Each structure stands twice: as structure tokens, then as C-alpha cells.
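Everything on this sheet refers to the single structure shown next.
One protein chain omitted, others in place.
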Amino acid sequence: MTSLPRILLEPLVRAALLEDLGRAGDLTTNAIVPADRRASAAIVARAACTVSGLAAAARTFVLLDPDIAVTLHAHDGDAVQANTTLATISGSPRTLLTAERTALNILGRLGGVATATRRYVDAIAGTRATIVDTRKTTPGMRALEKAAVRHGGGKNHRFGLDDAILIKDNHVAVAGGVTRAIAAARAAAGHLVTIEVEVDSIAQLDEALAAGAQIILLDNFAPDALAEGVRRAAGRALLEASGGVNAATVRAIAESGVDLISVGALTHSVTCLDVALDIDPASLEPVHG
Amino acid sequence: MTSLPRILLEPLVRAALLEDLGRAGDLTTNAIVPADRRASAAIVARAACTVSGLAAAARTFVLLDPDIAVTLHAHDGDAVQANTTLATISGSPRTLLTAERTALNILGRLGGVATATRRYVDAIAGTRATIVDTRKTTPGMRALEKAAVRHGGGKNHRFGLDDAILIKDNHVAVAGGVTRAIAAARAAAGHLVTIEVEVDSIAQLDEALAAGAQIILLDNFAPDALAEGVRRAAGRALLEASGGVNAATVRAIAESGVDLISVGALTHSVTCLDVALDIDPASLEPVHG
Amino acid sequence: MTSLPRILLEPLVRAALLEDLGRAGDLTTNAIVPADRRASAAIVARAACTVSGLAAAARTFVLLDPDIAVTLHAHDGDAVQANTTLATISGSPRTLLTAERTALNILGRLGGVATATRRYVDAIAGTRATIVDTRKTTPGMRALEKAAVRHGGGKNHRFGLDDAILIKDNHVAVAGGVTRAIAAARAAAGHLVTIEVEVDSIAQLDEALAAGAQIILLDNFAPDALAEGVRRAAGRALLEASGGVNAATVRAIAESGVDLISVGALTHSVTCLDVALDIDPASLEPVHG
Amino acid sequence: MTSLPRILLEPLVRAALLEDLGRAGDLTTNAIVPADRRASAAIVARAACTVSGLAAAARTFVLLDPDIAVTLHAHDGDAVQANTTLATISGSPRTLLTAERTALNILGRLGGVATATRRYVDAIAGTRATIVDTRKTTPGMRALEKAAVRHGGGKNHRFGLDDAILIKDNHVAVAGGVTRAIAAARAAAGHLVTIEVEVDSIAQLDEALAAGAQIILLDNFAPDALAEGVRRAAGRALLEASGGVNAATVRAIAESGVDLISVGALTHSVTCLDVALDIDPASLEPVHG
Amino acid sequence: MTSLPRILLEPLVRAALLEDLGRAGDLTTNAIVPADRRASAAIVARAACTVSGLAAAARTFVLLDPDIAVTLHAHDGDAVQANTTLATISGSPRTLLTAERTALNILGRLGGVATATRRYVDAIAGTRATIVDTRKTTPGMRALEKAAVRHGGGKNHRFGLDDAILIKDNHVAVAGGVTRAIAAARAAAGHLVTIEVEVDSIAQLDEALAAGAQIILLDNFAPDALAEGVRRAAGRALLEASGGVNAATVRAIAESGVDLISVGALTHSVTCLDVALDIDPASLEPVHG
Partner (left out) sequence: MTSLPRILLEPLVRAALLEDLGRAGDLTTNAIVPADRRASAAIVARAACTVSGLAAAARTFVLLDPDIAVTLHAHDGDAVQANTTLATISGSPRTLLTAERTALNILGRLGGVATATRRYVDAIAGTRATIVDTRKTTPGMRALEKAAVRHGGGKNHRFGLDDAILIKDNHVAVAGGVTRAIAAARAAAGHLVTIEVEVDSIAQLDEALAAGAQIILLDNFAPDALAEGVRRAAGRALLEASGGVNAATVRAIAESGVDLISVGALTHSVTCLDVALDIDPASLEPVHG
């Protein structure tokens, strides 16, 4: 499973670290922990989860201190059991303690996204549908959260306003109808740009199919209405279900035969994983006798 | 209720906007919506909530387009009912549609933090305890999330590793005991730096009190153990309860008599608010008769 | 014709201005031109051209001096005759002289891209083909150069490595054939990602068609080989011609019936437009009698 | 021949790479090419040229992936024959494919500048004149393009508005004459600042000589007028010819005896070199048997 | 003595280096010194001083050239005699010469702060007072200058407006008195935020003590008035003397019994140390015979 290249990860990791170091660095650790000791520690997942952000979390320690050594025992995208050691880290105990919270904040959030995604993906196993994300991401973390969705087995919807066309109700209203909106989009778009249109009725769906939309988002359709949509589309366009998707409803939605189910909650309401940094106690013998 | 000054808000808002605009901007809106129309819209809270991030969300529109006009009808820190209009915005419909998602992402998350905080604060009304946050914040959003905690009626714990000393179990281990750790911290710290120490037993609490800690964090103490701690401290230090705090447990914890209750979930597991941008339909008449 | 939003333009304009101002600003103008005079000037296209970068060029003056007034007489995308005034600018003559070179450098290059594109577009008028650009752009200027291609009547190919899949010969070699490469790409890609594959023979074209490629790049095919490709594709995929495209060959290539013709020279070898800033001589009366 | 120090090169290289990676990185390569293979490749100049930007191009691969190994076989400033291998690169084939376009875009443009410069320099061999550049450079690339001019055997004119004084016609007009303009410049300038003045007639040249200009730019003078200027100056100032300089005219201009010939086209209208990355086919054996 | 972590030092060092390199780098060294030689040099303190900024100064060379080798012979916080070698550096003589001024500028200023601090600290030896700094620091250098104060044996006052409350005369005026100001501050502040108030009379001191201020700044009190303040406070608050502190007055101020003496001159009027880079002459043998 591919993580983002380091050059894309580092700015966020650096910013997170600087945010925690503030102007004066780690007052507590610098006051108490000698600079010349060695320690080792493990990053441990306390509960079963799907991993994401491990490469970024590991990078936190190295950015703070190039002399730290990190060994990964899992990779982004892995599903692991409770109490799995994801990485071991050795070097200055100061570095371990100073980078700990930043690394865990990154890993906990991104793992939370991947784990939630995996739950939705598993819930619809055997159907033809794919779980996709939305643009309801955390400011500044979109690329990492979308990678976490992939790590959880989902696929990505638009990364931004510029990599596909998604015609929403307001666009339809201004254009004066679905057909006109699609025509305007097609005239402006390059050949690589996929055109999707949101519809809120079967009548609009029919119009969108006739106008040649590649993907049609059925907004807040009940499962049987979705199934009716699937019948009418008959493979002429991909159909995406959106709205009211949760653990209780997603299976029925998937069984309607839609191709895509977009879930805002994957990224807009993340439950942080329970991950911890356990320092080897032998590393922490008292300074004085 | 004070929001952050604009110069602190803008970098995050700008980064969030650029993340959504990508390299080519809003393909859909630019293809369909004429540049020369005028529209008005309302930012509406669909459910009751405590507002935070409204100033930042409003700034999104203005950063994209200095000619947009925003009127705030609520302020960060306000508790509002469902379907309250928080702000009205008028100007180019392109700007409204292009900035919408970025603005709502900011407002939904920060309002989510404030609303969760308010729930905890209300749950302990009448006790002497204060709800405080932690450093378990979203990378890049700490200052805004901590402002949201204040907007929800909580207070802030450390902003980073540099604005107070918090001696944790690993520091105690390296130092060779609570007393030694506090002494080392006091020797290094400036006169403005508050010293807090984490303890995991009544014996350590006694040691911390004797050593003159200003604040003592009782980690994962049951309510009656907390109450015992309160009795022994007898006002000589502030006591903070931490661990296992949730909606079901927070009242009993507060009634133990502790001064502070820190809640990681305020910021590490945010439920996004249901906020929307409603564009006045009259603004959206079709382009062509 | 849509230009980029200001928030996307400004970083490049600001960087270009700072690059010219250096550490001490405009030594010559500050030494000779009084701060308190008023002047007006015109940005003039000396030769017929298609305009691009005018909004960015105008922004140069305003970024340097918010009190400057700029009136646009043309817009990005306009085709204008020789000696057309594109904009008039009034304010401090210091600002006019200091920003002049930066503004003209931006306008000259981007107008050069648009004008070259327009020439190719006009050369294939009446055919079904569309002129598209490549990723052979100037470091740091891709978004603006791709906007310039649109201003010249072309469409955009990929903005980067992340907004579509383009399987090249090396990818095919590693994958072990066109079919396998397309399958691997489809498995990894999200539903919005268009898949294009480069082929160098009719046999590979057939394989790509069978594998369901959406777009097929015919690399260095002669016009009659292109025509043969068009017949075999029979509309099942878009066909892109690439390689050896220049003013002498583009019409024949277009008449082969391909959908797209990509031209690296649009952006990799730009001829700068002849544009100038003409200051109204009355603005420049001598300081001393 | 000295290239720029790495700390000056890296920001441009990094920006160019990030521009191409976008938010999600190289979709194609990540989907098809395994992470754990090794490959080697050569950067090859397809046509004879003068090299520039090779250090920067090599840096592209290393910035993306510190484990890549680059060996340079030529250096910036070298004149090489067609099909010369400029560098060999070995490491992950993903890195080779992902960095390829960015590296070639840098090398192609800067080599284009150096090669064009070399052509002008060779055209005037044996005369006393020196080819110099102008401030008509690509936004954001001035330092690299000016290094490329040096690599091609030229010298640099001003790097910006702050490193020398160049009094142009508008400055002369405001000052009320060449003499007054030079006096004002001299009064303001530090002792290291060279003063040049542009003149458009022999009368103005005489005035500039009398006023003590160190360098005099003869704007759009025909060769015999230039020769007349050389006679009148008699070594009292350096003379620079500017305007109407091209391959057909430059020799005659140089033979007039002027010291400097400035050529905007060196940087304002660059023809990109034909350079390529050739991956060793043995590196690209199919993944599956 | 702890220096700042590298990630906090590097931005300032990089900016300082880029400021000196400008657009074209070190013209002199590149013209004269061959790239392929080796040299060694020593950073020497010409006069007795307290060291600060040595880690940052060493970093200058490495940022410019990762192949340089630096060995530190002293550390930030050390008091050294005249003509002490603080570090030895070996590698390319170009790097030594190019980084020299930037490194010495950093080391000279920060050592100047540490040395001045040490002088004040020594002057009050045996009293109970501590020397502290102020926010009168150099723009952009606060964290490094405050580290230098610690290196000189002082402690730090506020790092900014956000890490403690300091109620000044204007705040008291707006609040309507010391008591009201302290009450407002306490209501707003988190539990970690220390509250200090500035008073200008014994009456205000009494009010501040009664209102529970943790620290009280006695502004421009004469030594006997300070002593009266010490008697009245009787340990209920820390007392800080401020105003009119210099080498002649500081001992008497300290003997009044105050806890803290803040000295703006530590950072607002720095005398640069006499430090030099001595290159081993054997490294500098002529290029030609």
C-alpha cells in the first residue's frame, strides 16, 4: 500500500512539531532528562485497527533528531490486532519524549480514518459498491486523510475543486437545468476531466443520462429509489449514493447496486485511535544512583 | 468571547483554501456560473450548537474575493438553537460556491470542539471543577481548537511543550522520584513557568505536595481516590483529574472536589457540526431565459 | 475567458517582484524620480497577439503599491491587433517604473504561450481535433502557462502526476504489456481518474482498445498511421497524436481524424511577446524648471 | 565553471517537484511499478549543446529520494556533442520515473539559455565585445538563467533593480537631462554602485561622457553609429549596444568596437534542449514472469 | 546547558545565510578559490566571554555544505578565556570563506547577550535576586536571545504576549484599578497562566498583594522603596524590580531583597563579541606554484 512521498509528508510533520515545540522547546524534558543517554521505545496500537500515518509519525522523530533510528514493523494499510508493535525507535530519550505527542496525534487521527473506512468497506463486502471519501476533510490534512481512506480500502473522490467537475444543485439552478449544466461543463473541460452531476429525482437522473454524464450522484435517495436508478442507468453511467450513510444503512445502500457510496464521516468526524509510545523501562533508570 | 487575531487565523484559512483550489481552481463553477452576477447566502447551523470558527469561516470568503460582504449574526462562543443563521454573505455567486466547502470544514470542526466542550462544562455545573483540554489536537490546528475549547466554556491546558512544565511518569523515572524531578524542574524553569506533576498513587501525591508542586495530575484515579486526594491536598496545590473521562463519568469525577478535569476527546475525536451554506434561490435564476 | 483566482496568481507575482527588487529596491528610480508626482501609462501590445497574463501583470503594480489604479481594456483570451492598449495605469511614477519589467516579463511569456496556441488552433480549424498542452512547462509557472493555453483556445492535458494516469512505454515494460498495465492502473485508481496509455504500434493500439483505455496516445505516428488508428478505434477511445508536431505538420495530423494533438512547444519553447509600458510624456516633465 | 550553491538551487527544484506531484503523487508509477526494484538510467543530450542546470536536475532526484545515486559525467558550462550522457542515476525506478519530467524541464530550459548564449559568443569571436544578458528573465528563475548565461560564456548585466543604476529614457526625462540624472544618481548611490545611462543620440552620448557615466547604453544604434560612439568615447566609458541584436546582426554590432552587447532573447525566448532520461531496459523487466 | 533544538535554529540560520548569498552567491570566493581544495579553520573568541550561538554558528557551515566537518570545543553557556578556540571546521575553503560572516554575526550577537547577562548575574552574586530578560529583543531572534540569557546565567521573562499575563499601567487604568484588573485576568486565564501586575506605588503594591497577584513588578522604585516593598510582601508574592537597572545600580537593587531584576539592555542594546574565523595558513597556499 503506497504512502505519500516524503517530500509531501514533511511539511505537515514539521509544522505539527513546531506547533508543539513553540519558542523554547520541551521545558520538562530538557530540565530533567540528560542529553547523553540512550533509550528505546515502541509505538503500540492498543486496539485492533487499520494503520495509516505510520510513515509520517516515524518521520516526526527523525525530523527532530537525525540520529534517531526507527524500524517499522507494520506499514500503512495493514490491519493489526490489539497490542501490536507498529515501530521501534531508539536514540536519545529526549527525542522520544519530545516527539511523542506529535507523532501520536498524527498516527491516531490517520489511523482513525483508515479504521473507520475499513469498517465501511467490510460492511459492504460482496456488493459491487466502492466506499469513497468527500472533501469534508480537516483543513491542511486532505492529502494525508485521503491516503488514509485508501489505506482503509476505500477510494478517493475529488481531491479539490480542480481535478474533476461535480455539478451540484446550485450549479444546475444557475445553468437552467441538468442538460445545460452538463453542456457548459463539457465545453470548458479538458479531455481528462471527468464530469459528475448531482440529481435529486429520477426525472433528473434520466436527464443526466441523456446528457451523457459519466457519473451521477443520487443525493439522499432511499435504497429502493437507488435501485430504480440503477435499473434506469443500466450501466450507462456510474451511480454514486450520498447522504444518510452510516453503519446501519450502508449495506442496504450498497445492495441497491450503486457503484459508489460517499461517506463524509470518514474524515469529518474522526475517532482517534488508541496508540501509545511505550519506553523501555530499562532506558529510564534514575540519573543519580 | 475573544477570537484569535486575524493575523493568526489567516495562514490556516489560506492554506485550507489553496488545498481545495489546487492548481486550476473551481472547474465546475467557472464553467457554469457567470462572473458578473450577484448572490446572497446564509451560513446556517442546522442543529443547536456552540459556535466557534465563525470569524475564520467568514475570512475564507474574503481571502478568496476582497469584494465579498460578510455580516456576522452570531459570534464565536455563542450557544445557538437549530436553524440559526450565523452569517449572511453577498457578492459573486462564484465566490460563494468556491469557498463554501472550506468555510464549512473550518466551522464544522471548530464548532464541534466548542459544542462538545460546552456539553462537558454543563455536565459539571455547580461543582468547583473546570474542564480543560490537552495537547491531543489536530496537527496544524492547535491554536484554533484551543480557542474553540474556550468558546465552549473550558480553559486551556498547555499550548505546547514550552509554556509550562508537566512532569510525567517517564520523567519521574529518569529523575529517580517525584521530589528530584520537581527540584530539577524548578532549578531550570523561569519564574513564570508553572510546574505540574503527574502521579499515579496517593503516596506519590503526598510526595508531590511535600515537594511544592503547584498542580498535581491524578492519572486514572477513581472518584473516591480523587476525593481522598482532595482531602490530603487541602488546597496546597490544584488537582487535575485525567483518564477515563467521558459523558457518563465526568459528573462523579467533578464531585470529588478536583479543580481541573482534562478531556482529550474534546479535540482528538471531533464530531463535525451540521452547518450549511444556503444560497438565496433568487440569486440562482438560470442564465438563459 | 476565466483567469486564475487572485489567491493563486499572487504568490508568483510577489516572488517575481521580490526577485527584481532584491534587497534594496529600485536604486535608479528612487534616486531620480520624486515620490510625490503622478503619472499615467499604457501597457501596449506592439504586435498582434492573444492576451494572457494581463490580470497577473496588472496585479504586479498593485502588490507593489496599493494606491495605484489599473484599468483593463482587454482580458485574458482576447485576440488583439498590433498597438492595442491592454491596460492603463495611473499613480506614482516610481511604481510604474519599478514594476514595469516584472509585469512585462509575466505578460510577455504568458501571451507568448497563448499566441502560439492560437496559431496551432487556427491551423486545424474545421477538423475535429483539439490542441492540448503537456507537462513540459516552466518550473513554477505551470498553472499560469496552462491557463495561457486555454486563453489561446487549447485545452489542458495533465496538470501533474496526480490528476490522471498516463501509462508510458517504461510503465508498459515493467508491467509486462499494455493489458496488464491498464489493469494495474484501473485497480489502483479512483473512479474520477481517467486512464490514458501511450502506444507505439497499431498492435499495441488494438491491445489498448481491448483493455478499455479511455484515451490512447499514438506516439510519433505518421498521419496515415494515425488515420488507420482512427479507423480501428472507431470511437471506442479518444486518440491523441504526439511527437513531431509543428506548424508544418499539424494540419495533416489533425486531418487524420485524431481527437487530440499535444504540443510540447506551446510551453517548452516560448517566444516572448513584444509588449511595452508607455508612460505618458506629460507625466515626465523635469523636476527642476 | 561555478554553479549556484545548493541552498540557492533547492527552493526552485523543490517547488518544481511539488508542482508536478500535486496532492497525491505519481498515480501511474505508484500503481504499476513495484517499490522494491532497482534501476539505472542516463540523462542524455540528444543534440549538441552547452550544459546548464545539470546540478539542479540531479538534485531533483535526490530531493525526492535521498537513497538515489547520481553520478555526473559533465558539468554546467561544458559544450557537449549529440548523444552525450550527462549523468547516470541509479535507485528506485519509481524515483526515476517520478522525477524525470521535472529534471528535464529544468535542464532543457537552462541548457537552452546556455546554448543560445554560446552561439552568440561564438559569433563574435575575435572582437572585443562581451555578450551580456538582461532582466527579461522568467519569473522565479533569474538566478539560474543568469548562471546559464555564464555557462554559455556570457556575462551578467543587472540581477535586479538594486545592484546597479541604469538610467533610462524616462529617468532622463524626469530629471531634465542626462547630466542632471547622473548627478542625482551619483549623489544617492554608494561607492560600489556602478552607474550606466541609456542614450539615443550621439549628442546624449557626449553629454553622458562629460557627466562621467561609467557605462553608456547606446539604444538601437546602427553599427556605424555605434562605431562613431566608440570613437567619441575613446575609452572614457564602457559602451553597450542594445536593441535589434540577433544572429544576423550581432557580428556587425560587435565589430563596431563596443564593449558589451546585451541580448534579451537569451532568456526571454528560450528554445528548450532535447534532453532525455533513458532507463536501462534491463531495469524494466516485467513484474510477472 | 541546553541549546535550542536544530529544527528551531535552522530557519534563522538559513535566512541569514540566504540574506548574505543574495542571488548569485560569493562572487569573490568563487572567482579566486578553487573548488577542489581542503582547508581547516578555527572559530576563536578573541576576548573572554560567555558562549552562546555556537551550535547555530556551526550549523551555518553545514547548511551551506553538508560535507563540512565541525568539531565543537566549547558549548553554549561556557565561560571561556580570551583566545579560546570554540570550534574547528574543515572542508572546502570556499565554504569556510562564504559562511564566515554569517556564522560570526550569529555567534557575536548571541555571545554578546550571554556575556552581558553573565556580568549582571555575577554582580549580584550572593543576593537572592535572579536576573531576567524582557521582550525588548531583536525582531526575529527572540528565542535565540532568550536562550543566550539562559546561557549567561539569567532566567527568562515572558516569551511573548501569550505565555503569561503582565498587567501594566494602561491595563490598570482601563480596568479601573489593580484589584479589578487582576480579577478580570484571573477570570480569563487558564490554570497554568501566571499573573503578574506592574505597580508604581506602595499603595498599589498593597492592593496587588491583597488581590492575590503571584508576581508584582515594582516599576522604577528606588532601592529603599524596593526594600519597603519586600517587607510588605513578606513572601506572599514574588517581587520584580524594573527600570534604571545598570551595572552601577544592580547590586543595590538586588540587596533590597527583591526576587527578580529585569534588564532590557541584555537584549535591546547588544555589544557584539570579538570572534573570528582563523583559517590555517597552510590551507591557503597559492594556486599556482
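Letters A, B, C, D and E mark the chains as written, and numbering starts fresh at 1 in each.
The criterion applied here is as follows: a contact is a pair of C-beta atoms (placed from the backbone, for glycine too) under 8 Å apart; a residue touches a chain by one contact, two chains touch by 3 or more.
The shown structure was predicted, so the numbers you read here are calculated from the model rather than taken from an experiment.
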item: Displayed chains contacting the withheld chain; value: A, B, C, D, E
item: Chain not shown: contacting residue from D:Leu63, D:Leu86, D:Leu107 or D:Val132; value: D:Val132
item: Listed residues B:Pro93, B:Gly108 or B:Gly160, member touching the removed chain; value: B:Gly160
item: Absent-chain contact - pick from E:Gly91, E:Gly108 or E:Gly229; value: E:Gly108
item: Interface residues of chain D (partner: the chain not displayed); value: 130, 132, 155-159, 162-164, 189-194, 196, 215, 238, 240, 259-260
item: Hidden partner interface residues of chain A, rising order; value: 19, 22-23
item: Absent-chain interface as seen on chain E, which is shown; value: 12-13, 15-16, 19-34, 37, 93, 97-98, 101-102, 104-106, 108-109, 112, 135-143, 159-168, 170-171, 173-177, 180-181, 184-185, 187-189, 193, 264-265, 268-272, 279, 281, 284-289
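The rule we apply is simple: only the chains that are shown with their structure count from here on.
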item: Interchain centroid distance [CA atoms averaged], chain B/chain E, Å; value: 33
item: Approximate Å spacing (C-alpha centroids) for the pair chain D, chain E; value: 44
item: Whole-Å gap between the CA centroids of chain B and chain D; value: 51
item: Where chain E touches two or more other chains, by residue; value: 22-23, 156, 159
item: Touch-based graph of the chains, sorted into line, ring, star, complete or other; value: complete
